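Here's the structure, in C-alpha cells; my notes come after.
With one protein chain withheld, the remaining protein chains of the complex are depicted in position.
Presenting chain A:
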Amino acid sequence: MEANLALLIPLFPVIAFLLLIFGRKAFCKKMAAAVGVAATFASFALSTWVLVAGETITWKVPWLQIGNQTVSLSIEIGSLQMLMLFIVSVVSMLVHLYSYGYMKHDDRIQVFYAYLALFTFSMFSLVMSSNLLWIYIFWELVGVCSFLLIGFWYFKPEARDAARKAFVVTRIGDVGFFIAICLAFWHAGSFEVSDLQAVVESGQLTPGLITLLAVLIFVGAIGKSGQFPLHTWLPNAMEGPTPVSALIHAATMVAAGVYLVANLFFLFQASPFAMDLVAYVGGFTAIFAATIGLAQYDIKRVLAYSTVSQLGYMMLALGSAGYVAGVFHLFTHAFFKALLFLGAGAVIVLLSHEQDIRKMGGLWKSHRQLGIWFLAGCLSIAGIPPFSGFFSKDEILLSTYLDGRIDLFVIGIIAAFFTAFYMFRLFFMVFAGEARGPKADSKVPVVMMVPIVILGLFSVFSGFANASPMHLLTAWLSKGNDYTAATGHAPVWLPVLVVTVSLVGIGLAYLYFGSRKWSTSKVVQTVPRLHKLVFNKYYVDELYHYAFVLPAKGIGWFLYGVDRFVVGGLAYLTAWIAQFIGRIGSRIQNGQAQTYALVSVIGFVLLIVGLTAGRFLK
C-alpha cells in the first residue's frame, strides 16, 4: 500500500509532462503553470508524508530477461532517499511556481513546463531506484533534461553551445559509470545495489576490483557534479533560464553525483584509494572553483563556480568518511543555493536581463525585502551562525580534521575564506552603493517572491536539523548502516576558526566593494598575470580545446582522407579487376575456332600435369 503511494511521487510529474507536451496548444500559459505546480505539489505532499512516516519502502517488478537473469525495476526508499525526495520536491515545486513569473513572456512556456516536469520525474526516479541500471537510466534522463533546458532558448548560439558542452562533458563521466555497471553485473551477478553491497561486504571481490568499480563510479559523479576536471560545463550551463539553474544546476541534478557516492558509500569505504581520490578531487575542486569565483563578473557565473566549489566540499566530506556531513551539506546547500539563484533571477528580471554585476548596485535601497533574503543566502553559504551553511560546513571541516587529512583541512579553511569573500563581493556589488546600470523601477512579482521567502526560511533554519546536541540528521541517516560509527568530538576552536575566517572574508569584501575604501585595481596591478589566469578560469577550456577537441577532429579528418582514398581506392580496384576479367573473357570469345582449340589443349595439358605431377613429387 505504502509502496504504491510512493510510486505516485514520480507519476504526477510524468503525467504533467505528457499533458503539457501533447496538449501544449490547448493550454494557456496560466494553465500550463498550474498543471506543473499542482503536479509537483502533489509529489511534495507525498514526499513529506513518506519522510514523516519514515519507513523503508521497497518495490520490485521484473523488466528484462538476460539469459537466465531477470533484471528488475526495483525501488528502495531508505532514509537517504527520503531526504533526497523531500529536497527535490520542495525545490522543484518552488521553482515551478517561480517560473511562472520568470518565463511569463516566453511563447513556449508550455514546453518549458513540460521539460521541467520531465526533469522532476527523472530526478525522483533516480533517487528512488535501487538498481544500478535504473539509476544509470534516470541519470541519463536528468542529463538530457538538463541539455534541453540549457538549450531552451535554442535560437541563441551560446545556449546551443552550452547545451552541447553539458551533454558531451557529462557523457564522458557517464562512460565511467556505464563501464562500472557492466563490470558489476558480471562480478556481483546482478544490478541490484543490495546484491553489490552483499558481495562487497562478504569479501568476494578483490580489492583491486572494488577500487576499480568505485573509481569508475566516481568518474560518473565527477561529470554530473561538475568536479575537476569535468567542471567546465557547469558555468556554461548558466545560459539556460535562471529557474533551471536553480533547480537543476544548483540544488538537485548536480548533487546527484554526491548522492551516488553517498548511496554507494559501502563501496567507497571498502577502498582506501577511492576514498582518497574522492577527498582530494573534492578538496581541490572546492578551492579551485572558489578562486575562479573571485574574478567573475556575471552574476550567474559567480554562483555557478560557487556551486562547483560547494559540491567539492560535499565530496571532500564523503571522502573523509563524513557521510552525514556530506549529505547534510547537500541538504542545506540545496536550499541556500536555490535561494541565491532565484534571488539572482529576480535581480536579472528587475534590471531587464542585465547579468554583469559591474552594472548593478543600489538594490538594497529600492528592494529591501529581496536584499534581506539574498543576504540570508549569502550568510548561509559563508557559514555564519546560526544560518544553515554554518552547521554543515562545520561538520565537513570537522570530519576532514578527524580523518587526519590536515592538508585538506587547511584547503577547506582557505576555501571557506574565499567563499565568504566572493559571495559578499557579489552581494555588495549588487545591493550596495548606487545603481550603475539599468534602473530597477518595478517590483518583484509575488509568484517569484513567495518561493524566495520560503527558501529563505529553509536557509535560515535547516541547519538546526543536525545541530548539537540533538543531531537529528545523524540519527536519521544512520538507520540501518554503520556509516556514522566513527564520529569524534569537535574541538571548540574549530567552529571559532571557521567563523573568524569567514568574517575576515566578509570584512575584506566590504572594504573593497561595500565602502569602496580599498580599490581592487591595485590588487590586479600587483599580480596582473595571476588575475588574468583566474579571470580566464585557468584556461582549462582552451587546454581541452587544444588537447582533446582539435586532435579528435584532426584524427577524424585524417581518417576521412583514408576512407576516401585508401578504402575508396580499394573499391575502385575491385571494380577495375571485375572489368578486367570481363574484358579478357570477352576477348577470348572472338569466334576463332583455332584459338578455342589452342585454349582447350593448353587446359587439357594443365589438367593432366596437375593430376599426375603430384605422384612424381611425392
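As a convention for this text, a contact is a pair of C-beta atoms (placed from the backbone, for glycine too) under 8 Å apart; a residue touches a chain by one contact, two chains touch by 3 or more; residues count from 1.
Assume contacts and distances are computed from a predicted model.
Per UniProt, the protein behind the absent chain is "NADH-quinone oxidoreductase subunit M"; the candidates were "ABC transporter permease", "Uptake hydrogenase small subunit", "ATP synthase subunit a" or "NADH-quinone oxidoreductase subunit M". Only one of the listed residues, A:D407, A:D482 or A:D563, touches the absent chain: A:D563.
Here one chain is not drawn; of A:T206, A:Q369, A:T500 or A:T574, the residue touching it is A:T574. Shown as candidates are A:A38, A:L51 or A:I137; the residue that touches the absent chain is A:I137. Among A:L7, A:M31, A:C182 or A:L375, only A:C182 touches the chain left out of the display.
Contact residues of chain A toward the unshown chain are 63-68, 133, 136-138, 140-141, 144, 151, 154-155, 157, 160, 163-164, 167-168, 171-172, 174-175, 178-179, 182-183, 185-186, 552-553, 555-557, 559-560, 563, 567-568, 570-571, 574-575, 578.
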